[in-house]
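A single protein chain has been omitted; all remaining protein chains appear in their positions.
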Amino acid sequence: MSLYALCFILFSIGLYCLLVKRNLVKKIIGLGIAEYAVNLFFILLGFKENAEAPILDKYTASQNFVDPLPQALILTSIVIGLGVTAVMVAISVRIYEKYRTFDIREIRRLKG
Amino acid sequence: MIPLFVAIPLGAAFIIPLMSKVREGSARWIATGSALALLCLSVSSLWWVQKGALVYSVGGWKPPFGICMVLDNLTVLVLLVINLIGFLVLLYSLDYIKKYTAPSLYYTLFSLLLAGLNGLAVSGDLFNLFVFLEIASISSYALIAFGTEAEELEASFKYLVLGNVADLLILFAIGVLFGRASTLNMADLARSLQSISLTDPVLYATALFIVGFGLKTALVPFHAWLPDAHPAAPAPMSAMLSGVVIKVVGVYALTRVVFNVIGITPLISSVLMVLGIISMAAGVLLAIGQWDFKRLLAYHSISQIGYVVFGIGLGTPLGVAGGLFHLFNHSLFKSLLFLNSGAVEHATGTRDLRKLGGLCRTMPVTSATSLIASLSIAGVPPLCGFWSKLLIIMAAFQAGHTAGAVVCILTALVTLASFLKVQKFAFLRAAEGLCEGVREVPFFMLCAMVLLALLCIAAGVFFPPFLELVVKPAAQVVLEGRRYAGFVLGG
Amino acid sequence: MRQESGMTLIVKRITRITVSLIFLFGIYIVLHGHLTPGGGFAGGVIIALSFIHLVLAFGKKVALKRISEATISAFESIGGVFFWSIALGGLLFSGVYFLNFLPKGEAFSLFSAGTIVFCNIAIFLKVGAGLFAIFVALAFLRMPDDPKEGGKAA
Partner (left out) sequence: MLEHHVIILLMIAGAIVAMELEDMLSSVIALGAVGIGLTLEFLLLRAPDLAITQLVVEILSLIILIRATVGVKLPPEKVKGRIGYFLFAVVFVVAFLVFSYRALGALPAFGAPVMKMGSLYVKEALARTGAANIVSAIILDFRGYDTLGEATILFTSVIGVLAIVRKVGRKQ
């Protein structure tokens, strides 16, 4: 129970950093942290006490495994996070090239 | 046949970069060909689904095991909206794209957007819905920033940040539901949620879903990104964005999750209605003071989405039918209005209503189609907008929500006023300095606009049979709620 | 010796060794995707990292002589079409999209999981080429005030 709460605290730190910080790169970092928190939450849900990793082995025929389904989902979610980060960095590099600053408030002022 | 909805646009998207190296012009025809094939598929799918749902299990695994694709009446209506508007907007952009460099990238992103939207409409699995939602979102971020001007990049960044926060909230909600019921198939989840009463986690997941999808549909508390995203995006993209993406990604997914998986309760429907009313009123009030053509249309999109959400939130058969019918009509006339604004910008180079004027003499077809669209959005009797608003207002009166009905009527009047303003300033006034030597827009843009205008009239005039054939069964699916699981797993 | 682009001499000597090791490790991860942890995604990213490692150490011109930008996007589209055809292959063979139509082979050997191995390879092609294309596109977009050596924008 407390682990889920810690996970939510991490997510809210990411959300807070996103809402308050004006620097584009800080927003990307905030989103990255929120992304990590959501992935962690899924795997925390799938963990089973003293069970093994979901890899079958030729020699030990044990069936006591952790839940493999959230792991398959989170593999997709990690790569989604990478894709979105790449697009965001591309946009912020182009914005820096045009406005010479990463600060949202100045961008809005320059935009007029 | 169902996987073709996703396979065709994906195949087109993968082949276009390869073909454009071989022959430059081939990208246009591959994209239009795939969009046309999708249109024929979605029209023919009207006759596939009689009662219940067509289930297709991907990879041969039975539903609770693998992922299944579900085609029922609600999906058919949404697919029709996506592919109809998608094809016409693509037709429009064949000429519009000449203003931009690297057209093959545009066509790849556009067919990826179509693949994402079709995959989202067809999927019967919660995480799969999230993955295709992500595809549609990323391709729309890139399409908004397609002109690489400073203003577009800033609008696209804001949309990307808010859209991504919405996706994370939706993923959290899926996580909470998965933690509670440990299965992802929507039908299986609905069945296992029936046994668990609406306790804290499911209520919490519903709240997260409403916030996440609310952010995606730009309902009022979360509409910050829409008025910036629309003026910046290229015209065909903003037509697609407000005509289809907001509706399919937000409203359809919200109805599917809230009605069919979690099951509607008075609390949730009242929350939806309140959100609908607020966004109706606020959208129109914000729109009055606007002079930028596209920004004005963006605010009107918010208020029209408020209509749809209010209609569906009512929960009565008439209300839901009115909401879905308005969803179809709104995608018709709103994308036509955006295409008109694109044509005006293409010809005169500006979107500011104060500088425009007297275009009806120099651009007869554009002003005629925009007149039809403005009348139908304002709800003038013979055209389609009137019938759907009438249904919603009648349903609101029947359900006893007179306050909501009054707000609907007031909003319709204010919309009529603000669109008359648009007509007067842009088309009917004496020509200003800028608009003398203005020629009509090229052929493809014209025929796309004319087709959309004809559809607006047809939906208005032939409204009774259309209502019975498509909208009523779709509303039936929504109202059945949990029995959706019976069709999918039973079938 | 003329100081051409890229890092110091020591770094270049070491990268010649490490690049091939990273590349080999990535290939191992992809091929054994269905037996050991890792798979198409992890292997693809590792291969992209080995190319990036090469580009960072030797500068843009040397690295891009070996892999020109045209082949990168070609690789990526080939990976995409390959994966798409595997999915479609399931449809053609037995009318079910995505069916695992190849023989399953015996349990723990290398060719044991039917289409999973080929799906892994298809994803590896796509992920590796795609991410390297992102890096090339991003890294060589010249910022006006960047002191580094010229080179046109991608």
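So that you can tell them apart, the chains are marked A, B and C in the order they are listed, and the count of residues begins at 1 in each.
Everything that follows uses one rule, which is that a contact is a pair of C-beta atoms (placed from the backbone, for glycine too) under 8 Å apart; a residue touches a chain by one contact, two chains touch by 3 or more.
Note that the coordinates shown come from a computational prediction; the quantities given were computed from them, not determined experimentally.
**Student:** In the intact complex, which of the presented chains make contact with the chain not displayed?
**Tutor:** A, B, C
**Student:** Among B:Thr108, B:Thr217, B:Ser238 or B:Thr362, which one touches the chain that has been omitted from the display?
**Tutor:** B:Thr108
**Student:** On subunit B, where is the contact patch with the chain that was removed from view?
**Tutor:** The list for subunit B reads 10, 13-14, 17, 58-59, 61, 64-67, 98-102, 105-106, 108-109, 112, 115-116, 119, 127-128, 131-132, 134-135, 138-139, 141-143, 145-149, 152-153, 176, 179-184, 192, 199-201, 203-205, 207.
**Student:** Tell me, which residues in subunit C touch the chain that this view leaves out?
**Tutor:** Considering the whole complex, subunit C reaches the absent chain at 29, 33-42, 45-46, 48-49, 52, 76, 79-80, 83-84, 87, 97-98, 100, 104-108, 112-116, 119-120, 122-123, 126-127, 130-131, 133-135, 137-139, 141, 143, 145-148, 153-154.
**Student:** In terms of residues, what is the contact footprint of the unshown chain on subunit A?
**Tutor:** Considering the whole complex, subunit A reaches the absent chain at 1-10, 12-17, 19-23, 25-26, 28-30, 32-33, 36, 39-40, 43-49, 51-58, 63, 65-69, 71-76, 78-87, 89-94, 96, 101-103.
Quick note on the criterion: only the chains that are shown with their structure count from here on.
**Student:** Looking at which chains touch which, would you call it a line, ring, star, complete or other?
**Tutor:** complete
**Student:** Which chain is most remote from subunit B in terms of Cα centres?
**Tutor:** C
**Student:** Based on C-beta pairs in contact, work out which chain pair has the most and send it over.
**Tutor:** A-B
**Student:** For subunit B and subunit C, what's the span in angstrom between their mean Cα positions?
**Tutor:** Centre-to-centre distance between subunit B and subunit C: 37 Å.
**Student:** Identify all positions of subunit A at which a residue touches two or more other chains, and write them in rising order.
**Tutor:** Answer for subunit A, listing residues that touch two or more other chains: 94.
**Student:** Quick check: what residues of subunit C touch more than one other chain, meaning two or more?
**Tutor:** Residues of subunit C never touch two or more of the other chains.
**Student:** Help me check something: in the complex, which residues belonging to subunit C touch subunit B?
**Tutor:** Contact set of subunit C toward subunit B: 70, 73-74, 76-78, 80-81, 84, 87-88, 90-91, 94, 96-100.
**Student:** Which of the residues in subunit B come into contact with subunit A in the complex?
**Tutor:** Answer in residue numbers: 127, 131, 134, 138, 141-142, 145, 148, 150-151, 153-154, 156-157, 160-161, 164-165, 168, 171-172, 175, 178-179, 182, 184.
**Student:** Which of the residues in subunit A end up touching subunit C in this complex?
**Tutor:** The contact residues of subunit A facing subunit C are 53, 55, 58, 75, 79, 82, 86, 89-90, 93-94, 96-97.
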